[in-house]
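Before we start, here is the structure in question, set down as structure tokens.
Apart from one protein chain that is not included, each protein chain of the complex appears where it belongs.
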Amino acid sequence: MEPILETNGLRVEYRVQNGQGPKVAVRDLNLAVYPGEVFGFLGPNGAGKTTTMNVLLGFVIATGGSARLFGVDVREPIARQRIGYLPELTYYYKFLTVEELLRFYARVFGLSRDEADRRIDGLLKLVELEHARKRPIKTYSKGMQQRVGLAQALINNPDLLILDEPTSGLDPLGRMKVREIIQRLKREGKTVFFSSHELGEVETVCDRVAIINEGELKVVGRVSELVESHQANLEQIFLSMIGYKPEPVV
Amino acid sequence: MAGVSTQTFASVKSRTIYFWILSLLLVLSFTLATVLQPRAGTWTSRSGAENVLKVVLGDGRRLFANHFFVQADVSFHSGYYPSIFDHTALPKDSSPMIADSEQHDEHAGHACQGEHDHNSAKCSDDHAGCAHDHGEKGHEHDPHEKAMSFLGTPRDWVEAFGRRFMITEHTHLSAGNEREMLPWLKLSAELDPQRVDSYTVAAYWLRTLGKVDEAERFLRDGWRNNPNSYEILFELGRLYHEARKDIERTRNIWELALAKWGEQQANSDEPDLRALSQIAIHLGRMEESEGRLVRAVELLQLAQKASPNPEVLAKDIEELKHKATLPVKAP
Partner (left out) sequence: MNIVTALSGVVIKELYRRKDFYVLFILTALITLVMGSISFFNDARIARYLKEICLMLIWISALVIATTTTARQIPAERENRTIFPLLAKPVTRWHVVAGKFLGCWLASGMALVVFYFFFAVVSGTRDSHWPLLQYAQIVLLHWAMLAVVISLTLLGSVILSAPSSNMTICLVFVLGILLLGRHLNQVALEQPEPIRSLIYLVYYVIPHLEWYDVRDLIIYEHKLIAWSDCALAGLYAFVYSGFLLMGTWLAFRRKPLHL
């Protein structure tokens, strides 16, 4: 099976200000995500998760290696035609209403007016924002804004969803709803690639996970296989992969 | 219970303190205001100015007044007007203003001999008043026309193309449309009441447009603001003479103008001879038509001394002397 998302020897370096050599954010990363799977991308802060996502979305140009979506180089805009992206925080035009925002993104994807209307109605129903469709986004609560994000990520009915910490900052009910939506997308055969700190959530939702630390891929595999091979739960595996050693209790 | 009452007491106490501090500050500020107010008047004249514009703009208003005065001239030329760069490009002695003055000085001798009268106070240093009877198009060999042909041939394609979007013809406002200059002159006078030209030029055009009452009111405003201005008095005299036909009042005003000129200019290093010549010629001509020939000769002789072209007046004086058949001494 051809992977939907693929990186080969991906390397990203940043120039640093203080005159030292370049900082390596991602080091020879090889990843492959296959159609229909939910893939968890884990790592501590500064591990290179966001940088990798930025390369996949075309925000940052890789120093070396390659990254492909649907077999197309990520630098080609067409590679992003079939993906949906949910950023960690809500970055939307807050002077627009949710309906206007979704209509704007629908136009970006070249959807017809009828198709856009149909999708907007469906999505607003899915994220339970029908009642607030005519209100400017700036008047929404944080949870509502996060749901706007989910709706915009789904406007083009994407085959691959890239979610950057989709549940961060949400209350338990909000998290539950996001989880439900991810499960639903999985049932519909969509591929989901998401980063998270919530290991419990990853464990329940993901088919496979990858753990990255200091730009290097430490481990990748099915959650059940990892748990079995390491004889530990996901949290313990994660902590051992990032080199965390608990201090002895005095 | 005790804790609650202690808290309430503390809160009431702190509120009382704030109240007293506020009251004290209020009283202090009012006291200071009453002490400082009379003194503040002496610090600057701005606070005591009767004009809002003077308060807001201070002496900077003179700059705006000058701009509006020039704007009146721009308006008179329908937007065709030299910029400061065009002025520097012209030879020094061909500046439109100077050229204009020269032209009108040459006409000084013919003043008041008919409708073709260039020799008004307005002609002293502005276009707006000067070119009033140039007609729609200026004369071909007119120094004013020569000075206003400041554009010359385009130096490059940018300039050549740019001229298709700007006014390149020297025209003057057509009859009746001169009213369009008046707001600028009014604004100029409002901003700088000591700028005499604004009053005299506006009054000239108001009079020409048949708005004699408005012209008189405006000139009287100007006179109130400039009680020693012989230019305003001269213009006021013309108004009484030409529009009101009030000889007595005209005589009084022009005599006063002559006296004011004498007070201010007689001992000056560079006396304003143009103004003297104008006042004397106009008053002299009026006295001539009233049959007071002796006084008329005296005034024309005075004008002759002040005129750059005295020979033009010499013939008129001789004729008058002959008419009077009296031996007249030079003043």
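In order of appearance the chains are A and B, and numbering begins at 1 in each one.
By definition in this document, contacts are C-beta pairs under 8 Å (C-beta built on N, C-alpha and C of every residue); 3 or more make two chains touch, one makes a residue touch a chain.
Please read these numbers as outputs of a predicted model, since none were measured by experiment.
Engineer: Write down which of A:110, A:200 or A:243 is the residue touching the left-out chain.
Structural biologist: Within the whole complex, the residue contacting the unshown chain is A:110.
Engineer: Which is it among B:162, B:262 or B:291 that touches the chain not included here?
Structural biologist: B:162
Engineer: Of the residues in chain B, which ones touch the absent chain?
Structural biologist: 71, 75, 78-79, 83, 85-86, 88-89, 155-156, 158-159, 161-162, 164-167, 179-180, 182-184, 186, 202, 206, 209, 211, 214, 218
Engineer: Which chain A residues touch the hidden chain?
Structural biologist: Touching the chain left out of view, chain A contributes residues 57-59, 61, 77-78, 80-81, 83, 85, 87, 89, 91-93, 95-96, 100, 104-105, 107-110, 149, 152-153, 156, 162.
By our rule, only the chains that are shown with their structure count from here on.
Engineer: Between chain A and chain B, what is the gap in Å from one C-alpha centre to the other?
Structural biologist: Measuring from centre to centre gives 76 Å for this pair.
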